[in-house]
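The complex appears here minus one protein chain, its other protein chains still in place.
As written, the chain order gives the labels A and B, with residue 1 at the start of each chain.
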Amino acid sequence: MNPLDLVRAEPGPAFTVTLDGRTIDVLPGRTVAAALWAEGVTSWRTTRGTGRPRGVFCGIGVCFDCLVTVNDRPNQRACLVRLAPGDAIRTQEGTGHDD
Amino acid sequence: MVGAACALYAAREGFDVTVVDRGPVAGGTTGAGEGNLLVSDKAPGPELDLALLSGRLWADLAEEYAQAVEYEAKGGVVVASTPEGLSALETFAEGQRAAGVLAEPVAADRLHNLEPYLAPGLAGAVRYPQDTQVMPALAAAHLLRASGARLLTGHTVTEVLRGKDGSVRGVRTDRGELHAPAVVNAAGTWGGAVASLAGVTLPVLPRRGFVLVTEPLPRRVRHKVYAADYVADVASDSAALQTSPVVEGTAAGPVLIGASRERVGFDRSFSLPVVRELAAGATRLFPFLARVRALRTYLGFRPYLPDHLPAIGPDPRAPGLFHACGHEGAGIGLSTGTGRLIAQVLAGGRPGLDLTPFRPDRFSEEAV
Partner (left out) sequence: MTDGPHRLAVIGAGPAGLAACLAAAARGVQVTLIDAAPEAGGQFYRRPASGLGARRPSALHHRWSTWSRLEQGLAAHLEAGTVEHLPDHHVWTVERTGQAPGAGPGFTVHALIGPLQERSVAVRADAVLLATGGYEKVLPFPGWTLPGVVTAGGAQAMLKGGLVVPGRRAVVAGSGPLLLPVATGLSAAGVEVAALVESLDPRRLSRAAVALASAPGKAVEGALYAFQLLRHRIPFLPRHTVVEAQGEGHLEAVTVAALGPDGRVRPGTARSIPCEAFAVGHGMIPHTDLAEALGCRVDGVNVSVDDEQRTDVPGVWAAGETTGIGGAELALAEGHIAGRSAAARLHGTAPDPSPAARVRTRTRRFAAALDTVYRPPLHWADQVTDDTVVCRCEEVTAGRVREAVTDLGAGDLRTVKLLTRAGMGWCQGRICEPAVAGLTGCEQTPARRMPARPVPLGELARAGADDDESHDDGNDHAPGRDTQPPKPTHP
């Protein structure tokens, strides 16, 4: 069993986005976080103090742990932002703002 | 902060010091301040002299505590948007230089070397290398600890005890009496209330200010940067809302944005109109901030005395009572000098600065 089978999902056609330039397939309606989990990716930023990896924690937009850069906009919450075809996701370091 | 500095310098003079606060450490205006140690916004006169003294003392303390209190000598940059504003600013700076302030003119075409993200089209600026910053809550906590003073937080002073001859002999708190031949009123914005417990008047009024804090950023704002009209606002007597943009980066990452001034009593409610003005001013000065997010706001109440000078020194109306309050928005910066002066007069010595302009009883005389 997987989650898609559980709810008898018949998703629309997948589209592609990029993660640090690598192409990944995304089912329509998925957030950045869901798309990355589906790819087996669980961390996509490092902290500005000690450079530790982080990914989803609260999953509902409260904790800001899952910050990520989408289409050159830093510090987006991966758990909230739904992807569109062609979106460019970039892992981010520190403040997310290029120095 | 002022209380912590008084405790530190009094202890260094050999006094046995107890610090009493109804709240926690840095619970009043200290915890709501940006921690500026400024000379740039002060006209020649007693306050500037106190600021210069304080700056030297801060630099001494920094040798030991720089890291703990996040001491950063980043310097201030005051910008003028028009040629008229610039010439007024340069005249102001000339007077300051005569009083011992380092003030370097910055031509318009050099401005972006100092602050690359500043808006274009500014007329010029003056740079003040002596302007410095500390993290005020950390500064208060570390200076208190360094003083070795007994710390009684959560104790509310309910009475200033007076002897038969009228001299002060200690305080009563909600948890008992503390006896001492000298009491220093360093209650900041609440200094007037403490003075009245001793039966004397000190007209300290709250002047509310908001600070906006952004998301953490790489160092894009290097100095404390503000518009020349800030100086006029500081010196103003108006009760109405005044805002002038004051923008600075911090070691921790966020950019702090002030400064608003209004006399609205101790109203702690969030005010969107004030915060909107702050945001507008900051984005005019630094356009890149328009897309940077504000994470939070905080507010505090500056202890304001009618002539914008603090009350420092003995109170002849109540022998044994000393005041060290009413520093308005400059209390962090002026705290060290204030503490040193208080310690000197406590020890019966000659203060390093003439305290006449700071006399606590100067307002009652005027009233008479």
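The working rule: a residue touches a chain if its C-beta (ideal position, glycine included) is under 8 Å from a C-beta of that chain, and two chains touch if they have at least 3 such contacts.
The structure presented is a predicted model; accordingly, all values stated were derived computationally and were not measured.
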Touch criterion as defined above, residue of B:Arg12, B:Arg97 or B:Arg145 at the omitted chain: B:Arg145
Missing-partner contacts on subunit A, residue numbers: 1-12, 27-31, 33-35, 37-38, 42-43, 47, 49-50, 52-65, 67, 73, 75-77, 79-82
Residues of subunit B (touch criterion as defined above) contacting the omitted chain: 24-27, 31, 137-138, 141-142, 144-145, 151, 153-154, 212-216, 252, 254, 257, 268-270, 272-273, 275-276, 279-280, 282-283, 289-297
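Just so we're on the same page, only the chains that are shown with their structure count from here on.
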Centre-to-centre distance between subunit B and subunit A (centres being mean Cα positions), rounded to whole Å: 45
Partner subunit B, residues of subunit A touching it in the complex: 48, 75, 94-95, 97-99
Contact footprint of subunit A on subunit B as seen in their complex: 215-220, 253, 293
